[in-house]
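Every protein chain except one is present and positioned as in the full complex.
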Amino acid sequence: MVDAFLFWFLAIVTVLAGLSVVLMTNPIYSALSLVMTMVGVAALFVTLEAYFLAGVQLIVYAGAVMVLFVMVLMLFDLKHELQAFTRGKITGGVKIASVGIIAGLVVGAITLGTKALELSKAGAETSKPVVDSTKALAENLFLKNVFGFEALGVVLLVIAVGTVALSRTKGGTHARD
Amino acid sequence: MPLGGVIFITLFIAVFGVILIFLARATGGKAKRTNQAKMEIYECGIPEQEKKDTKISVKFYLTAILFILFDIEIIFMYPWAVHFKEFIANSYGPFVFISMMVFLAIFIFGLWWEIKSKALEWD
Partner (left out) sequence: MMNMGSTPFEITVNIIKTVLVFLMMVQLVPILVWVERRGSAFIQNRFGPNRIGPLGLMQLLADAVKFLTKEDFVPDKGNKYLFYAAPVFALIPAAIAYMAIPMSTPLIIGDSKFLIQGFEINVGIVFILGISSLAAYTILMAGWGSGSKFSLMGAMRASAQIISYELALGLSIVGVIMTYGTFNLTDIIQAQQGHLSFSFFSHQIESAFLPNWGIFYQPLGAIIFLAATFAESNRLPFDLAEGEAELVAGFHTEYGGFKMLMFFIGEYGHMMIASGLMATFFFGGYGIPYVTTKEVYEFFLSSTGVETTAHVLNTLVHFLSYNIKFIFFLWFFIHVRWTLPRFRYDQLMDLGWKTMLPWALANTIVTAIIIFASAQFSF
């Protein structure tokens, strides 16, 4: 019973934070709500007993990616964006359209989910309990899918080179303040 | 993992902080005597000089992006490090070692290139 209460509380917090990303006018508030959504998703990972993944979600998503977002947003002068998004029929239309898409996704998820629930009840009794999730992760990464792992390293290298090259096209890293 | 405990103590600390702020407001009082000079930003005592077109350095963005990339690479090292001795005991040692060394070689090359190309020179 306590598990159910915890899950519903976390789910409602995450969904509310996600909604406020879309519906708030100030972009900084949106970015901070996205941080709250990431933290909520990490907590939901803990309810699924994926402890290491929850920690990684906190370190990488909420601690690195969102810091980048918030830093860059704070460096800009946002008065024009604020005015552009708070009035007019176009923004109202955009908001209604986004709510409509979310409603469609929710209805589709429920419809498909009930079908998936019937299928998985048959397989639930035969699944073995998860003992050590990091061991399975390590085995998959370093033994079975080594090529994908190395390719990921190369992709990260490409991102690094690309970012530095991109920032050099217009004035670059030595731009005077 | 005691998730309920973590959530409880987070809410407790938040409520504690809010109560402290309200306590400070109640005892110290809201700003009663406000004049123009007190509400302005502190800038070494001179009136605020707002330049219209302050260009922000792009180095902050580069630092954050490179931090994300290297953070992801460090995260990949964690499951490897935890089970390293187990893998050695199960005779997967050389394979796992070589795979991670190749990954680290790519990482070191990226770091060396980034240092050599002076991407993070702060002046």
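The first chain written gets the first letter, and so on, giving A and B; residue counts start at 1 in each chain.
Just so it is clear, a contact is a pair of C-beta atoms (placed from the backbone, for glycine too) under 8 Å apart; a residue touches a chain by one contact, two chains touch by 3 or more.
Note that the structure is a prediction, hence the values are computed from the model and not measured.
S.K.: Using the touch definition from the header, name the shown chains in contact with the chain that isn't displayed.
M.R.: Answer for the hidden chain's contacts among shown chains: A, B.
S.K.: Spell out the interface residues on subunit A facing the chain that's missing from view.
M.R.: Residues touching the hidden chain, for subunit A, are 2-3, 6, 28, 32, 35, 39, 42, 46-47, 49, 51-52, 54-59, 62-64, 67, 70-71, 74-75, 134.
S.K.: List every residue of subunit B that touches the chain not included in the displayed model.
M.R.: On the subunit B side, contact with the omitted chain comes from 1-6, 8-10, 12-14, 16-18, 20-21, 23-25, 27-32, 34, 38-44, 54, 59-60, 63-64, 67, 70-71, 74-75, 77-78, 81-86, 88-89, 93-94, 97, 100-101, 104, 107-108, 111, 115, 120-123.
As a working rule, only the chains that are shown with their structure count from here on.
S.K.: Could you grab the centroid distance between subunit A and subunit B? Build each centroid from C-alpha atoms only and quote it in angstrom.
M.R.: Once rounded, the distance between the two centres reads 17 Å.
S.K.: Which bits of subunit A are touching subunit B when the two form their complex?
M.R.: The touching residues are 2, 6, 9-10, 43, 46-47, 51-52, 56, 59-60, 63-65, 67-68, 71-72, 75-76, 134-135, 137-138, 141-143, 146, 149-150, 152-154, 156-157, 159-161, 163-164, 167, 171-177.
S.K.: Taking the complex as given, what residues does subunit B use to touch subunit A?
M.R.: It comes out as residues 1, 3-4, 7, 54-62, 64-69, 71-73, 75-76, 78-80, 82-83, 86-87, 92, 95-96, 99-100, 102-103, 106-107, 109-110, 113-114, 117-121, 123.
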